[in-house]
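Apart from one protein chain that is not included, each protein chain of the complex appears where it belongs.
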Amino acid sequence: MRRIRLGMVGGGEGSFIGAVHRIAARMDNQFELLAGALSSDGRRAGSSAAALGIMADRSYASFEDMARTEAARDDGIEAVAIVTPNHLHAAPAIAFLNAGIHVICDKPLAATMAQAKAMKAASDESKAQFFLTHNYTGYPLIRQAREMVASGALGSLRVAQVEYAQDWLAEPVEATGNKQASWRTDPARAGAGAIGDIGTHAFNLLGFVSSDRVASLAADIQSFVDGRQVDDNAQIMLRFQSGARGSIWASQVAVGAENRLHLRLYGDKASLDWSHDNPNEMIFARLGEPRQILTRGGAGLGDGADRWTRVPPGHPEGYLEGFANLYQDIASVLMGKAGYSELPSIEAGMDGMWFITACQDSARRDAAWVLRDSDAS
Amino acid sequence: MRRIRLGMVGGGEGSFIGAVHRIAARMDNQFELLAGALSSDGRRAGSSAAALGIMADRSYASFEDMARTEAARDDGIEAVAIVTPNHLHAAPAIAFLNAGIHVICDKPLAATMAQAKAMKAASDESKAQFFLTHNYTGYPLIRQAREMVASGALGSLRVAQVEYAQDWLAEPVEATGNKQASWRTDPARAGAGAIGDIGTHAFNLLGFVSSDRVASLAADIQSFVDGRQVDDNAQIMLRFQSGARGSIWASQVAVGAENRLHLRLYGDKASLDWSHDNPNEMIFARLGEPRQILTRGGAGLGDGADRWTRVPPGHPEGYLEGFANLYQDIASVLMGKAGYSELPSIEAGMDGMWFITACQDSARRDAAWVLRDSDAS
Amino acid sequence: MRRIRLGMVGGGEGSFIGAVHRIAARMDNQFELLAGALSSDGRRAGSSAAALGIMADRSYASFEDMARTEAARDDGIEAVAIVTPNHLHAAPAIAFLNAGIHVICDKPLAATMAQAKAMKAASDESKAQFFLTHNYTGYPLIRQAREMVASGALGSLRVAQVEYAQDWLAEPVEATGNKQASWRTDPARAGAGAIGDIGTHAFNLLGFVSSDRVASLAADIQSFVDGRQVDDNAQIMLRFQSGARGSIWASQVAVGAENRLHLRLYGDKASLDWSHDNPNEMIFARLGEPRQILTRGGAGLGDGADRWTRVPPGHPEGYLEGFANLYQDIASVLMGKAGYSELPSIEAGMDGMWFITACQDSARRDAAWVLRDSDAS
Partner (left out) sequence: MRRIRLGMVGGGEGSFIGAVHRIAARMDNQFELLAGALSSDGRRAGSSAAALGIMADRSYASFEDMARTEAARDDGIEAVAIVTPNHLHAAPAIAFLNAGIHVICDKPLAATMAQAKAMKAASDESKAQFFLTHNYTGYPLIRQAREMVASGALGSLRVAQVEYAQDWLAEPVEATGNKQASWRTDPARAGAGAIGDIGTHAFNLLGFVSSDRVASLAADIQSFVDGRQVDDNAQIMLRFQSGARGSIWASQVAVGAENRLHLRLYGDKASLDWSHDNPNEMIFARLGEPRQILTRGGAGLGDGADRWTRVPPGHPEGYLEGFANLYQDIASVLMGKAGYSELPSIEAGMDGMWFITACQDSARRDAAWVLRDSDAS
């Protein structure tokens, strides 16, 4: 049994997304976590590593040291997961890419476009691969949706509505010492607020499922919470290359919404409606026919979505399984097997950075349209 | 038992909304339909009247004749329901207002702003009253929602999302001889497409429930169906006087949506979520507490919404009951009883006309913002 | 326009079901309420009649007087709605049947089997017709379900699950002076508790939709509320003539259930799932295919259910419209038009009485099976 030798940057004790990456990597037993620079605090890095079973000599105080040392080992890591705050993606990603180690990076790509461009350049020059964990693309029904759209099941796309609503920032929790809130609302560390943290997921998902390209957007962005330094709500209108229209609503002040990502696509023949509240179901409506409830792995679906399910229909899978699907596919790619061809890459990361900056540009100009292809980025 | 003597203009055989108005007027037995100019086709007017039990001598070939004759009768009608296509609201409304007969007019107010202004002038000068049947304001839970917002239960409004989606115009049904589609997609008769037919409902509902005022809007409007002469889809961003933001999505090409009106309001303390799919339920979420399912007439509500229910909780009421609530309230007002103070009036009609024209203006200018109070209209 | 001349027994001020019958009769304008013995209290009878627009000379102090007098008038009532408590169904029903006046009787048929048999005898000998308002059979989708089952869309029936759950009797409200609770929990006036009040609806609905016949039942019945003299919860197992099995759960102490009637039928090819919570939708599942959401009047249905809808799909209809469908069909029958052939009749009433007594018999014998056809009733 071959497993990919994995390292991790960030993700020390108390990290939310680091733990998620580790479970996702572990679920299908295709990765082995062997090295880490888990915290910039050396003591915490060490104790975190020990708790995770990482040998002391492979727990590093700095990612630079880790990249250099691991690259030199015969049994060095093959891939590294970068799960630090946004502003700390670029430097380690570049270091590992330069060292020939594959990078699995959390989203959004970076805190600034300059960082992102540097990452892109490093990726372009490296023989190592770069993956961005837009995990919602890992859901089997989302991949089913992509296939259905691509196969013409919806006809020509007309309207796409995506919402990503949360309420955990409805109050100024960054002022209470909440660590997650602290960096996610800090412009220097996060680069943006709701549009970066969740808006990029919505934008990515829309592109993934529709195979269409946003040609321009107009964004009205707010910071509703007093003293907040980043956006916490955004209304965004979209125009696609195909002529379709869409909207994204991203909010972290939507009281009552825990983590509601909701995607709807309307073509001239049919529509799809998927909500993260229950990711195991999707409504498919053909014009003039009763709506159908498609289920993950369930009746009437092609084999497509079955590849990424572990349990039969009626046995719910969730966030971690969707995330693990990315890791499973990454493992396949890295092992040279036939993998999934649509894994989010550095390009998806650059797209997300365009989205963030375009939203910010538009908002500054009173929600004027920002064109995709005239944009220097 | 006193009943209001009612007449009707339009609503002959085959009319959808005419039949709705009649059931709504009849449900609580406070109106008696006694006269009508039910069709511009004299033969059809007569047969329709006979089928409805209207005496032959009170079935009129023209609304002008009807207004004059009924006003002169001791037992003449006290109120008239106008249920013609949009471009035929103004002339009869003005005629009846001038004759001192109360007008109950379907929405939107008119096909053009010029017609609307003439109606407003006639209304201002008449002693008769004018009601506009924005029937969604008749739902008990919608009135409950209004009361909750007004009482501060939501705190300060931050975001309002309203959608009104249908799919009956997803294909060019106007080319098939469908009578409803024919006039509703004719610019001369309808004045606008989705924004007029359903967008005005969404806009009205938002104002009704929020008690907030839209200060400006930006609209991107499309006609997706080839050859269609009016809009069939609209994405609209809203800015409220209070600083709140919102969006309206109105579409008649949303495959799979029969008649989905969905309203969500997010304040800094709580939110409300109501969908017309099941108008007997509403989700109320206070920050940091479990979401609650409020039901029409059900546990934990004040007496407010109970006034307008006829059957106990768990016994669904629907579209006709909501519509009938308007008629019931109109009857109360006309009988001089304490009625409901928030019935949609000529002002609501003018607001809707502003909405239509502002959307059209904005769309012509690439979705530029149109301000409410600087707008000449 | 011809309308049926209608009278009413019971239904004075404060009555729930009397008001429901009146709205149902009025909705489609095919009945005219002209006479009443609305209360056994003469003063209340008179004031109730006046409030309803019944002429003073047709407001009667006794139903005997009303039956005799109306039968003798040329313009006397053609039909009478009986909306009294259960123990007061038989005497007026017999009086009107004997007088040749059609009877529209609320359910269950009677408080005792003896009363029911007397009603049956009177009905058999009368030229007048007898209708029982099992109103849930009036829902368009319920009729659609019946047609689908009859047409073989489900294959052979295997399992039928019906629930009717309420919570309004979860506490001893009969001790608080609640008028509805007072008679409905009085063995002498109601004859039974949950099994009579709501269990008979469930049993009737099951027979109506399945076209199958319950061959035997076993019932475990409880009175959970201290001091209650009738049952308030019942678990019932069913065996059908066809070999199918089923269960009914009827409860008036199911906290959180307002009025939840839920019907599911499973055949060897497909299943149906309908809940009164949203009577405008029904789930249809064919083996090996995605579940479908059928909607009232919506895509993919035959014309069957369309006959009984007043507004397009997406415009919810509810309890009153379903009830009104019975009145509409009764009017058609009484006018000699092609009506609906499956209106609940005296036979349905006798079936319901069998159900009540069989449940009581079974419960007394520790939930032993009671056979249908060996039963003396």
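So that you can tell them apart, the chains are marked A, B and C in the order they are listed, and the count of residues begins at 1 in each.
Please note the rule applied: a residue touches a chain if its C-beta (ideal position, glycine included) is under 8 Å from a C-beta of that chain, and two chains touch if they have at least 3 such contacts.
From a predicted model like this one, the values you see are computed outputs, not experimental measurements.
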item	value
Identified contact with the non-displayed chain, of C:N86, C:N233 or C:T295	C:N233
Residue among C:A170, C:A215 or C:V333 touching the omitted chain	C:A170
Contact with the hidden chain (one of A:G227, A:P312 or A:G336)	A:P312
Sole contact to the chain not displayed, among C:R291, C:H315 or C:R372	C:R291
Subunit A residues touching the omitted chain (full complex)	1, 3, 16, 19-20, 22-23, 26-29, 50-53, 166, 168, 257-260, 276-280, 295, 298, 310-321
Contacts of subunit C with the absent chain, listed as residue ranges	158-159, 161, 163, 167, 170-171, 218, 220, 222, 224, 233, 235, 237, 239, 245-247, 249, 251, 253-257, 266-271, 273, 283, 285-287, 291, 366-367, 369
Subunit B residues that touch the omitted chain in the full complex	283-284, 287-295, 298-301
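Keep in mind that, in the parts below, only the chains that are shown with their structure count from here on.
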item	value
Chain ID, smallest distance between chain and overall C-alpha centroids	B
Between subunit A and its twin subunit B, rotation from the CA superposition, multiple of 5 degrees	180
Equivalent interface positions on subunit A and subunit C, same or different at half	same
Mean-CA-position distance for subunit C and subunit B (Å)	35
Interface hub residues of subunit C, defined as touching at least two other chains	295, 298
